[in-house]
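A single protein chain has been omitted from the complex, and every remaining protein chain is retained in its original position.
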Amino acid sequence: MNLTLHVWRQDGPRDEGRFEMYRAEGVSEHMSFLEMLDVVNERLTADGHEPIVFDHDCREGICGACGFVINGEPHGPLPETTVCQLHMRHYRDGDELWIEPWRATAFPVLRDLSVDRSALDRLIQAGGYISAATGSAPDANAVLIPKGSLERAMDAAACIGCGACVAACPNASAMLFTGAKVGHLGLLPQGQPERYTRVVEMVATHDDEGFGHCTNHGACETACPKGISVDYIAMLNADLRRSRFRQAGD
Amino acid sequence: MELNAKVPDGPIEKKWDRHRFELKLVNPANKRKYNVIIVGSGLAGASAAATMAELGYNVQCFCYNDSPRRAHSIAAQGGINAAKNYQGDGDSIHRLFYDTVKGGDFRAREANVHRLAELSVNIIDQCVAQGVPFAREYSGYLSNRSFGGAQVSRTFYARGQTGQQLLLGAYQALEKEVRSGRVRMYTRHEMLDLVLIEGRARGIVTRDMVTGAIESWVADAVVLATGGYSNVFFLSTNAKACNVTAIWRAHRKGAGLANPCFTQIHPTCIPQSGDYQSKLTLMSESLRNDGRIWVPLRAGDQRPPHEIPDAERDYYLERFYPSFGNLAPRDISSRRAKEMVDEGRGVGPSGVGVYLDFRDAIERLGRDVIEERYGNLFDMYLNITGENPYDVPMRIYPAPHYTMGGLWVDYNLMSTIPGLYVAGEANFSDHGANRLGASALMQGLADGYFVLPVTMGDYLAGTTFEKVDTGHAAFRDVEREVQQRTQQYLDIGGTRSVAELHRELGQIMWDYCGMARSEEGLKTALQRIPELRERFWRELRVPGSAATLNQSLEAAGRLADFLEFAELMCFDALDRDESCGGHFRVEHQTDDGEALRNDDEFTHVSVWEYKGAGNTPVKHREELTFENVKLAQRSYK
Partner (left out) sequence: MARVFSLWGSTVGKKIAMAVTGVILIGFVVGHMIGNLKVYMGPEAFNHYAEGLRSFGAPFFGTNQALWLIRAVLLIAVLIHITAATMLTLQTRRARRVGYRKYDNDLVFSYASRTMVWGGIIILAFIIFHIMHLTVGNVHPDFVHGDAYHNFITGFRSVPVSLAYIAAMIPLGFHLYHGFWSMLQTLGASNPRYNHYRRPVAAGLAVIVVLGNISFPIAVLSGLLT
């Protein structure tokens, strides 16, 4: 099949940026979306142009490196699928696609479709961990964990940190990412001691990094390749509220 | 280059304890005076960085990903082994030790393997304390599965995302230390060379992948935790960016490279679907527990699978190995699949693949049970191939997956360069000629959490370091050299892209240094690789400049190093005139096609010393002795 691509090209963080039109010809339905772009890039290189820059690594939907917006949808139209796992059989000959980077003040564009997501790392630094100095751990079965809360913790822990939630959110809010981490650690017994300081610190950092606030649109959940539920945002809100009604250090 | 493994004496189960006691300690107040560079933030790198920082050392950690959390470790699916014996099924540290040595086909260092088995227990405790949500029973106790043909259930897992959850644990510990200020994390920084001063590793030179800046970094010791080199085959299950640069550059600076030809081919991957293919996807081995592997009896049988009656199907693994059947070890089932394809009995559009059929399992257990066990894997397969494994058999084919070879290290994980430590898949240490499933995660974390933080202290405490900074001539020279090399790629101005040339290299390696290797095959490769390398320096085209984010430029540098490394890999494969584990030399097999070791001549680690471009490398041997597991021919009949 042949496609028309309008791809966002931006030479650097300070560059204006513009859309450029490319034709992707002879695209096989078995290609992944990134492989389709590889082919476009091969041709650009052959013609002496600079290939389109996009982040990717595992191409298995787990590392969270890939991600851009196709026709307004982060990671493209397929539910619970990263763009590296999106295959061309979901497109028709003659389709016209607009390909844009994540758009958020907290994610400055580095080049073309590649953005700087280090704000997410700083969110984790703010409290997205359980302090357990190496060697100090008790036996792994010393503390039992009910299967129910364990499974819910795992659902949240599945977040791959791709940033699609931010890209999808009309407010460019990172509440789903933050809620997922607060939920993952807050649902486990090991996460209790730092539970309330964690949520306060993470929310403060979330605001400082320039993410928007959450007005419960739910677009993030729709875009999330791991199907993380907005229930974790509710959980975060509840924890933040509770954090104010208990003694410091409880 | 002399190889002193520094294995402590005493009975094997006492060695590590005794060693830890004998090592020098750094006074807590002085720890922050020491700078440690850790290259890599995968399981090995992140866990080492976090722990060293907890102890109080000054850590600088580097990775080429945009976040430490994206290291290739994230992709590990199956699980992590540990001799907890929670299932009470007769597992023990000794059994894990024994299985690993035997699985490695007696080409690993006993003392290291035993330490690994001991530490496996602490790893699980540590990870659970960090909040890693390992699978549990309704009782709340941890659950285990048996993995990769092990007779005991000792594999801990978190759904199909074990590597991800372990890495997130280490990553979060790392980010905590970043906040505390004891770790400075540099993402999108690629190490392009190592800097030695007076024979000691004293720093690295990196390229800032966003600005293109070439920078020097000084330290008292350097750790390489830079992963494996399976991408020398171009198509592998590794992430696209995985490369050999860090260890190859260290090798060129004098670090011995051990057993480069020991690579592992994973039997159950999704076959290539076209020449645009960018990587291969692994399907968890657990599928082999219920799926039956077959090909048509008749070569060139074009009928769709369901039209081929059982009488005309060849369930070859069940035929060859009645007892193990479809669960035969990785290297064996991989090789058999290749034979079938070579006989023209391969399936699928390309003819390169074999069936993994769940028809009988679905009949026997019902669709829901299969869905419950493999649902996510089936979906993944459907998503990638567009075929539904509930209706048509999966098509699978082996793919390069893991590299047991790597930089040689002693018992302290120090390479032949003083002050240069190597951890995780990047070192050669614990898996011999073949790695057991679910043992790499274990090794990466053992190295990072428990070994390096102890052994490096001994080196730091026992060494007096002359004060140097990046102004030092040694750094200036390497910087200049790196600058020039980077510019050269841009100046070639040929016509072919990095990917095209990398594909060519991959094809050569796959054909001649892949699952089955022969003397003349390897000789062909040894003559074609230099030709290709020479063409690379004439025909390559890298658009753009060195002063921006330039992915072609990054790839070019990695390929250039692969092109040099590949030659050594074939050289080693040719030199090791025996079959063992993942290294199969067609000249050495039993009548029924099993690997045939040559223990008299090859019970040693081959450690290669770099002798300059174009010169043949020099081989050194670390003789291996087996005092606790007696040498025996592996048999899965």
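Quick notes on this structure:
Just so it is clear, A and B label the chains in written order, and each chain counts residues from 1 on its own.
Quick note on the criterion: a residue touches a chain if its C-beta (ideal position, glycine included) is under 8 Å from a C-beta of that chain, and two chains touch if they have at least 3 such contacts.
Computed from a predicted structure; not experimentally measured.
Shown chains touched by the undisplayed chain in the intact complex: A.
Checked against the hidden chain, the listed residues A:M1, A:L78 or A:L240 yield one contact partner: A:L240.
Note on the undisplayed chain: of the listed residues A:S32, A:T45 or A:S173, the one touching it is A:S173.
Only one of the listed residues, A:G12, A:P146, A:P189 or A:G210, touches the absent chain: A:G210.
Within the entire complex, the positions of chain A that touch the omitted partner chain are 6, 8, 19, 69, 71-73, 77, 98, 100, 103-106, 152, 168, 170-173, 203-204, 206-207, 210-219, 222-223, 230-231, 233-241, 244-245.
Quick note on the criterion: only the chains that are shown with their structure count from here on.
Mean C-alpha positions place chain A and chain B at a centre distance of 27 Å. Against chain B, in their complex, chain A makes its touches with residues 11-12, 28-32, 34-35, 38-39, 42, 44-46, 48-51, 53, 55-60, 62-65, 81, 85, 87, 89, 110-111, 114, 116-118, 120-121, 124-126, 128-141, 143-147, 150, 153-154, 157-158, 160-161, 184-185, 188, 190-191.
On the chain B side of its complex with chain A, the touching residues are 47, 50-51, 54, 65-70, 72, 74-75, 84, 86, 122, 124-131, 133-134, 136-142, 158-159, 161, 164-165, 168, 171-173, 175-176, 178-179, 185, 187, 210, 239-241, 273-274, 276-279, 281, 380, 383-386, 449-450, 453, 495, 497, 499-500, 541, 543-544, 548-552.
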